[in-house]
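Have a look at this one before I ask anything.
All protein chains but one are shown in place.
Then we have chain A:
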Amino acid sequence: MTLSPAVRVQELRKSYGHFTAVDGVSFEIERGETFALLGPNGAGKSTTVEILEGYRERSGGEVEVLGADPRHATLEWKARIGIVLQQTGESGNVTVREQLTHFAALYPNPRPVDEVLSAVGLDDKAKTRIKALSGGQRRRVDVALGVIGRPELLFLDEPTTGFDPEARRQFWELIRSLSREGTTIVLTTHYLDEAAQLSDRAAVIAGGRLIDIGPVGELGTADARVPIVRWRDSGGPRQERTTEPGRFVADLVAREGEVAELEVIRPSLEDIYLGLVEAAETAAGETRGPAGKPDDPIDAISTKGARS
């Protein structure tokens, strides 16, 4: 028996009034796969994921999640799915352990609370009320609640916001171990390195459109990977894209002798990704303001993660 894909999305469209937030997106996610939805803020990641989770109505297209249409979610279906929303903010008058124990009881075959507590690194906060936790610690509670029910399919919407570097690495380890157990994972992120670290495949979306899909290392067109040769001559800085940088440089040097500031640049994954997003946004005649280059992950960690 071949299982249907965990997620199948065809020509998904979503409008908020006149504004089209998701525009003709199609992809499939295989069972057991870890799949990243990668894109800048406002790209339509949360909208897409929350349609898959059954939280939002779609305006068009077909969606199937674990063989069912999320519009008609049953309790059985919900029991097979784990959800970590981008934003949560309960009053938090229960302790971490009380909350996990209570949510575990909602599922037919939950993971042991202690196992989950240590997997998210909150053993020593088990008796703390959730409202007394730092932002990063609360986020770990969200993740813990997402996995407590032993889901077949886990959705994570920007799960590492507010994590310090250690928490992020610990989280990556948790995701890998869930993946080893066979959990299908759908993760949204604007961190390229997170997608590269975790996902088998990523879909890049910008301005509500899917602009590329594939293993993170293979994103971008062949053109985008073409190395760049840069140097300076009397007319100022020059650059040339070529698939044969060695020959190009040899010819250049043979012709003009030693040239100033010579360098050969192989576009990094980051360059390719930013190129993709920028190209998509210029093409769409972006008017929604700067779509935010993804923060440099290292900077983001050192500024945001200080508290947790």
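Here, a contact is a pair of C-beta atoms (placed from the backbone, for glycine too) under 8 Å apart; a residue touches a chain by one contact, two chains touch by 3 or more; residues count from 1.
The definition used in the following text is that contacts and distances are computed from a predicted model.
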What does the UniProt entry say the missing chain is called, choosing from "Ferredoxin", "ABC transporter permease", "Short-chain dehydrogenase" or "Fe-S cluster assembly protein SufD"?
"ABC transporter permease"
Touch with the missing chain holds, among A:T34, A:T48 or A:T183, for A:T183
Absent-chain contact - pick from A:E57, A:E166, A:E218 or A:E261
A:E57
For chain A, enumerate the residues touching the unshown chain of the complex.
16, 53-57, 74-76, 78-79, 81, 83, 85, 87-91, 93-94, 98, 102-103, 105-109, 111, 115-116, 119, 145, 149-152, 174, 177-178, 180-183
